[in-house]
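Before any comments, here is the structure.
Apart from one protein chain that is not included, each protein chain of the complex appears where it belongs.
Just so it is clear, A, B and C label the chains in written order, and each chain counts residues from 1 on its own.
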Amino acid sequence: MSQTPPVFSRDRLIRFSDCDPAGIVFYPQYFVMFNGLVEDWFNEGLGLGYQRTVIERRIGLPTVRLEADFKAVSAMGDWVTLSLEVERLGGSSLTLQLRCVGREDASLRMTMRQVIVTTSLDTHRAMEIPADMRAAISRQGPQR
Amino acid sequence: MSQTPPVFSRDRLIRFSDCDPAGIVFYPQYFVMFNGLVEDWFNEGLGLGYQRTVIERRIGLPTVRLEADFKAVSAMGDWVTLSLEVERLGGSSLTLQLRCVGREDASLRMTMRQVIVTTSLDTHRAMEIPADMRAAISRQGPQR
Amino acid sequence: MSQTPPVFSRDRLIRFSDCDPAGIVFYPQYFVMFNGLVEDWFNEGLGLGYQRTVIERRIGLPTVRLEADFKAVSAMGDWVTLSLEVERLGGSSLTLQLRCVGREDASLRMTMRQVIVTTSLDTHRAMEIPADMRAAISRQGPQR
Partner (left out) sequence: MSQTPPVFSRDRLIRFSDCDPAGIVFYPQYFVMFNGLVEDWFNEGLGLGYQRTVIERRIGLPTVRLEADFKAVSAMGDWVTLSLEVERLGGSSLTLQLRCVGREDASLRMTMRQVIVTTSLDTHRAMEIPADMRAAISRQGPQR
């Protein structure tokens, strides 16, 4: 009985401020957009609160590894769908699959695998994923 | 018979990527946010299309003057309301009053007067505000 | 016997990442550049250390007011000179005059008056300019 893993997604307009002199997304801006998606996921998908996690609980979520493939350009004025799927939930790390797809043409613009670790913002050292965070992520459904 | 001038506004979350090491909005980021508000106004308020205006019609909307007052800080996780009001519609210039207010506490965070001119993106010289743009802005209601 | 007030300046290349789809500096980026100039001034001009001031001493330097005039565009690949002059040194505020000038053509691109206050980063409230900071700024020469 197979099940599609749950995906968290948000639509976003490609803005003037996202674009470079070629009129297309300046590629570091994709990572800013995906950081916003993870923020929305913590706020609206997991119910953990991104601000609460980072500022109040002082849990850092630094990226330790990423691999990104840029397949097609996104231009100013495009609406894209950003999506996120949990690939692996480790002891103190989380591997995400992220995608940016054109909302109108369904073309894949960019895809990324990102490994995030949970750290203490006081020591900048890795720490176990807190139990409530692990539960919230697991509740999202079966992971492959 | 006085009338309140119409205001275009959008709510926005203050994100991790908007903030500086003090945990509050890095002030140049307010101008990025307001640029996004003007974009939304062109798209949704005026129906002119920001991308159509800038890319297809090659009309530039550079800022020639701005005055900004920063009244209170906005912190990561805050929801703010960004609003825009036309103060003056000139021959080739547009003066806007922009405000950022905390959505929960209604406190004024930042206010700005911005003078934008319409230019040709081919020559970077000022040009008359096109008739359809003038009409769309005027339809928004009485200007002071 | 008049004296020219001392000016702190740095040259800077207008980079791809500073520019927008029109191929010119996206205006909020001027404020990022000027923030860097103030940083260099604290490090190299005043000898106070920007990082030491903000992180170790937890002194905030928020902008409370700015007025900017954009006179001519700066394009990708241009070298510009950014300069800074102290207009007024108050009890807990500092008024700066900042300019961006093309290095080749000496044309004025942008000018800004910026009022900065010194705050405690713990309370976000204004505080007196510390004595060593006042002395360092005063040593820079006569202020108008």
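Following the convention adopted for this analysis, contacts are C-beta pairs under 8 Å (C-beta built on N, C-alpha and C of every residue); 3 or more make two chains touch, one makes a residue touch a chain.
Since the structure is predicted, the reported quantities are computational estimates derived from the model, not experimental observations.
**Q** Please identify which residue in C:Gln51, C:Ser92 or C:Ser120 touches the non-displayed chain.
**A** C:Gln51
**Q** Out of C:Ser9, C:Asn35, C:Ser93 or C:Gln140, which is the one that touches the chain we can't see?
**A** Considering all chains, including the one not shown, the answer is C:Asn35.
**Q** Kindly note down the residues of subunit B that lie in touch with the hidden chain.
**A** Counting over the whole complex, subunit B touches the hidden chain at residues 16-17, 19-23, 26, 28, 76.
**Q** On subunit A, where is the contact patch with the chain that was removed from view?
**A** 21-22, 24, 27-29, 31-32, 35, 54-55, 60, 62-70, 73, 121, 124
**Q** For the chain that got dropped from the picture, name the residues of subunit C it touches.
**A** 13, 15-17, 23, 32, 35-36, 39, 43, 49-52, 54-55, 76-77
The definition used in the following text is that only the chains that are shown with their structure count from here on.
**Q** Give the label of the chain whose average Cα location is farthest from that of subunit B.
**A** Result for the farthest chain: A.
**Q** When you take the mean of every protein CA atom shown, which chain's own CA mean is nearest to it?
**A** The most central chain, going by mean C-alpha position, is B.
**Q** Could you find the two chains linked by the most C-beta contact pairs?
**A** B-C
**Q** Can we say the copies subunit A and subunit B touch using the same residue numbers, with more than half in common, or are the two sides different?
**A** same
**Q** Averaged over CA atoms, how far is the centre of subunit B from the centre of subunit C? Could you give it in whole Å?
**A** 25
**Q** In whole angstrom, how far does the Cα centroid of subunit A sit from the Cα centroid of subunit C?
**A** That gives a centre separation of 35 Å.
**Q** Report the inter-centroid distance (CA atoms only) between subunit A and subunit B in whole Å.
**A** Roughly 29 Å, centre to centre.
**Q** Give the residues of subunit A that touch two or more other chains, as numbers and ranges in rising order.
**A** In subunit A, the residues touching two or more other chains are 16-17, 23, 76.
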